[in-house]
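Removed from the display is one protein chain of the complex; every other protein chain stays in position.
Right, chain A next:
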Amino acid sequence: MALLEVNQLTKQFGKHSKALSDVNFSVQEGEFVTIIGPSGAGKSTLLRCINRMIDATGGEIRFQDKSVLNLKKKELKQVRTKIGMIFQHYNLVNRLSVIENTLHGKLGTKSTMAGVLGLYSQEEKQQAVRILNVLGLKEMIYKRADQLSGGQKQRVGIARALIQNPRMLLCDEPIASLDPNSAKVIMDHLKKISTTMGITVIVNLHQVDVAIKYSDRIIGINSGQVVYNGPAENMTPEDIQRIYGSEADELIFDIGGIHAG
C-alpha cells in the first residue's frame, strides 16, 4: 500500500490564479521521488500542501491511510511529527547552537511546558549527537548556526528532520543555494537516508541532471499539472520539453550524456 496518495489535489490563490489543478500521484514506502518543473509551476505549493503548511482548496491527500486535509489541529500536529521538512534557506534559528537546532525536531512530541522551557531528555540529546556524527558535524555541535557554511547548515536541517524519526522527508529545493560540492554531499545524504533507513524522500529540484541521477521516480510539473510521472531512466527529451516548455531545446544540459554516465 502506498505511504502517500495525492488525489485530484487543487490549490487556488485568490479567484483566478490556479497553483495546482487535478494533481494525482502516489508514493511508496522508501521511494526517492523528485518533483521537477519550471519556476512558478507549483512545486513548493504541492510540497507544502502535503503537510498542510498551505491548505489545499480541493482533493484528497492520504498519508499512512489518514486523510490529511480533514485532520483537526491536534491530529495534524501528530502527522507532522512523522514528516520531516527541509528548506532551501535551511530555516534554522541562527543564534542557537547546532545541537539546539537539531533538538527542535523533537518539539512536536513535547508538552507545552517542556517545549517552552526546552527540556530534552538525555536520550534525545544522545540521539542528536549520533545523528550529527553521521552527518559529519561532530566538531560543530556547540557552534552557533550562523557560523556554519551553507552545506553545513543544510546538514543541520537534515539532522533536525531525522531526529523526528520521520516516515517521510519533504525537501523544498534543498540544494538551490549551495555550491556543487555541498549540493552533492546533501543529495548523497538524502539518498542514503532513503536506501538505508527506508525513509520516503520527496525532493523539489531545479536540476534535471541531479534528479535523473538520484531518483527512483520523477514527477514533472508544468503550470500546476502533472505532465510526467515515471522512472527516471525512462525520461526522454520530449518529456523534458513537455515539463519545461518549448525553450527546453536551448537548455544547457545534455540528457544523453547523463544517461551514459
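Heads up, the rule we're going with is that a residue touches a chain if its C-beta (ideal position, glycine included) is under 8 Å from a C-beta of that chain, and two chains touch if they have at least 3 such contacts; residues count from 1.
Assume contacts and distances are computed from a predicted model.
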item	value
Identity of the absent chain, which is to be given by its UniProt protein name, from "Cellobiose ABC transporter membrane protein", "Phosphonate transport system permease protein", "Dehydrogenase" or "Insulinase family protein"	"Phosphonate transport system permease protein"
Hidden partner chain, touching residue among A:L92, A:L148 or A:I175	A:L92
Contacting the left-out chain in the complete assembly, out of A:A2, A:M53 or A:L69	A:M53
Per the touch definition above, residue among A:T81, A:S177 or A:Q241 touching the missing chain	A:T81
Positions on chain A where the hidden chain makes contact	51, 53, 76-81, 83-85, 87, 89-96, 104-110, 112, 115-118, 157, 160-161, 164, 170
